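Quick one: structure below, then a few questions.
Omission of a single protein chain aside, the complex is shown with its protein chains in their original locations.
Order of writing sets the chain letters: A, B and C. Residues in each chain are counted from 1.
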Amino acid sequence: MPRLMDLGISSVSENLSEMGNMAQRSLQIALDSYFQNNRSRKKVFELNEKLRSLEDEVGDIATEIVARYQPVAKDLRFIRASMEIAYIFWRFGRYSYDIIDTVDELHTGLDCNKTAVMEMSSFVLKAMELSLLSLRTRDETIVEKLYELDSTVDTLYRKYLRGTINANNKDDWKVHSRCDICNILILRYLERISDHACYLGDCVSYLVTGLSSPRR
Amino acid sequence: MNSATLKDDHQERRKKLSNLLLSKKKPMDRAFFGIVLGAAGYTLFLVALIVYAVGDGSTEIFSYEGLEFFTGTDWNAVYGREAFGALPYIIGTLVTAGIAMVIGVPVSIGIAVFLSEISPPRISTPLSFVIELLAAVPSIVYGLWALFVFRFWIVDLIEKPLYNAFGDWIPFFGKTPFGLDVFTAGIVLSIMIIPIISAISRELLKAVPDTQREAAYSLGATRWETLRIAVFPYVKSGLFGAAFLGLGRAVGETILVTMVIGNAVGVNAIPTSLFSQSQTLASVIANEFNEAASSLHLSALIGLGVVLLMLTMAINIGGMLLLSRMVKVSPGVRE
Amino acid sequence: MSRTLKGPEEELSPTLQVSKVSESVEIERPTEVKDIPPAKLSIRNLEAWFGTKRALKGINLDVRENSITAFIGPSGCGKTTLIRCLNRMHEMTPGASAKGQAILDGMDMYDAKVDPVTIKRRIGMVFQKPNPFPTMSIYDNVAAGLKLNGIKDKKLIDDIVRESLEGAVLWEEVKNELNKPGMGLSGGQQQRLCIARALAMQPEILLMDEPTSALDPIASSKIEELVHGMKKDLTVVIVTHNMQQAARVSDYTAFMYLGELIEYGDTKQIFENPRMELTERYISGKFG
Partner (left out) sequence: MEKIQQEKANLKYQLQNTMERKSSRKRKINKLVTILCIICVGLAIVPLGSILFEVIKNGVSALSVEFLTQRPGSMISGRGGIGPAIQGTLITVGIASIIAAPVGIFAGIYLAEFAGNGPLPHAVRFFNDVLTGLPSIVLGIVGYIVIVLVIGSFSVWAGSFALSIIMIPIVVRVTEESLKVVPNSIREAGYSLGIPKWKITLHITLKTAFSGVLTGIVIGISRIAGETAPLIMTILGTSLFFTGFDDPVDALPLRIWRLASQPYDSAHAQGWAAALILILIVLLFSVTLRLLAARKGFKVRVIRYSNV
């Protein structure tokens, strides 16, 4: 017999999986717009707004469940984790919007060197994919892979940052600046997304085992 | 006072108290148990004493008459012509008690039904009190009233019309009525046992869970159908038990019967019609006990007591068994 | 995870953020930090029977001093039987028996030499339904235990009655009507009167057998607050069928099922992360 609480929990679940899809899509669109230089800012903005309202909704339902049914054990952990996860998804959307915003503001054309972003985005997309998979399957072991990816991403970011600073002497600062600023900002956002993917993995780990990630 | 000293205080008091409390011994518990056990034992002793006393007192008559005592119809205490047969009195007892039951039981159950099912509480509460009052009236007062008042009502309102109508051709209503007879005795007895039976019946009916009634009412049953379907099956054996207890009282009642039954002796005490004079076991004892001149006569009276004892015991035990069976029926389970 | 920070202006550096999360994780698991108080009452292999039916199967458990221990479990799991074994009340039921050890400050109360009456004087009990003595006034109810145990010092009794009523947070409500019958109080007040009556004996442990099950929520929460406040002087063991109540009020929780102790631990752990599947299923309402 389903408990009343289960209705709320399943609607939180649905929201979360929808949010996951939307977050993934908005990052994809943002990156595409950078690579192909099409203007999809409005679409990402809409997705971002949607994510924020869904995050609110998850928060509302979770609070209601806590107040009404006083969940314990797995339910309690799920509620706690779901609020965090919804926030993470919203962050995903937010960073995607930041990326597309940056692209828009700086008007980078097709002339910039996009290899660094291309290289890193493949890792970040992978991380995001994995984190969503771990949530779907409740597989807390994936968090290990996420941390691996994250450290790769961190290394890449630092490497590129240092490379850019060192490569730009005072003479040709102006020539490359627009592309460099754009790249660095995007890389920075990607790095944050990767971090949040790790947090998502932590949440799943807490959800399943009741323990926080051993790394922490 | 801060919490630390409060706690110290608490500890100190606890120590002081526990010294006071823990030093107490408890030999009184055993003594008390002895007292209550003794009291309970005394009731058993009484039963044994009763059996012994009447057994001892009646040996003389049983060795004189043997089983004839139960079947003989002669009753003569004159020296040299002694004959003691209890049969007429046994019959007299059963007939009067029977009349009392035929009238008393239905009326009692009717009253119980009225009190517990029909009347609103503001009527049934004082009415129950009145019925209980009826139970509290001493039987000697019933006797007085029956002898000086009720007897004449019976004669004028019931016996004479019946006699005039049927007396010539139905022996059952034969014999000129003048009020001191088994019929009057039976009716007065029934008045006396009505409060007893109706009080028990009312308690029984009250004990039927309301859910039983509500179930029947919710199916659209009338009050009568509810009683028939939901209430009576539940209390049937209990009502029988109540009737039996009433019968026990009717059989054992002495003074009331003595005053209105006419006090016939020997063969004459066998009632041939509703309006015959008769005697019951108890009334013979009451009438003759203080006049018994010989020890054999006394023993014969005690022998009547033995018969009465056995009769009432059988009836009461039967009633108790029926009542207890009713109580044991678990709620919700009907026969 | 108490973090609800939002918006870019509150973005923190990655390192800071990680440490923040780990902070909240610290708060989550206090057992590692908290000292475990010493055992006041150690139950060892305690078994209880009703006739030939075994109601408790070898219970082992330590009740911690100055803490509140809650017994939870579905009806008939033996939680009430267990608590009644702890002051030897269980064997008062006809046909009931118990064996094993219950060690109170080093003394086994199931030892043959121990008088059960003295155990009851050291361990108080509060029952499911408020049961003040019906013929007695409020004052007499509280004083009954002392008077009937032969204490005659009027001054001492007066002091203890007042203190106990204060301890049960009832004094202010009844101080002007101490001579009125105890039955005249409301249900919640009656229950606090019963607590005061138990406190008057200066018990070391207070056993409470579903003390709020007959009360309305407001009265229940008063009792809960009272119980919480009592643990500075007392060790409290409480049986409850209300899991939320156990979660709110207790420090330690024992989950029982079919006469066995399934899980015993820190209340927070039991309710957030039970180790046993059965506990998890029971407390999240999937059976029971």
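Going forward, a residue touches a chain if its C-beta (ideal position, glycine included) is under 8 Å from a C-beta of that chain, and two chains touch if they have at least 3 such contacts.
Since we're looking at a predicted model, the values are computed, not measured.
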{"item": "Partner chains on view for the chain not depicted", "value": "B, C"}
{"item": "Residue among B:199, B:216 or B:322 that touches the chain left out of view", "value": "B:199"}
{"item": "Among C:124, C:211 or C:259, residue touching the chain not depicted", "value": "C:124"}
{"item": "Candidate in contact with the missing chain, chosen from C:43, C:72 or C:194", "value": "C:194"}
{"item": "Chain not shown, touching residues in chain B", "value": "21, 26, 28-29, 31-33, 35-40, 42-44, 46-47, 49-50, 53-54, 56-57, 106-111, 113-115, 118, 127-128, 130-145, 147-150, 191, 194-196, 198-200, 203, 220, 222-225, 227, 242, 245, 248-249, 251-255, 259, 282, 285-286, 289-290, 301-302, 305, 308-309, 312-313, 315-317, 319-320"}
{"item": "Chain C residues touching the omitted chain (full complex)", "value": "87, 89, 92, 94, 117-121, 124-125, 127-129, 131-135, 144-145, 148-149, 181, 183, 194, 197-198, 201"}
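Throughout what follows, only the chains that are shown with their structure count from here on.
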{"item": "Touching chain B and also chain C, the following chains", "value": "none"}
{"item": "Central chain of the complex, centres being mean CA coordinates", "value": "C"}
{"item": "Maximum inter-chain contact count - chain pair", "value": "A-C"}
{"item": "CA centroid of chain B to CA centroid of chain C, Å", "value": "54"}
{"item": "Between chain C and chain A, distance of the C-alpha-averaged centres to the nearest whole Å", "value": "47"}
{"item": "Rounded Å distance between chain A and chain B, as computed from the means of their C-alpha atoms", "value": "92"}
{"item": "In chain B, residues with contacts to at least two other chains", "value": "none"}
{"item": "List of chain B residues in touch with chain C within their complex", "value": "3, 7, 10, 13-14, 17-18, 20-22, 24, 26"}
{"item": "Partner chain C, residues of chain A touching it in the complex", "value": "3, 5, 70-77, 80-81, 83-84, 87, 90, 94, 98, 191-192, 195, 199, 202-203, 210-212, 216"}
{"item": "Chain A-touching residues of chain C, taken from the complex the two chains share", "value": "1, 3-4, 6, 8, 14, 17-18, 21-22, 25, 28, 243-244, 247, 271-274, 279-280, 283-286"}
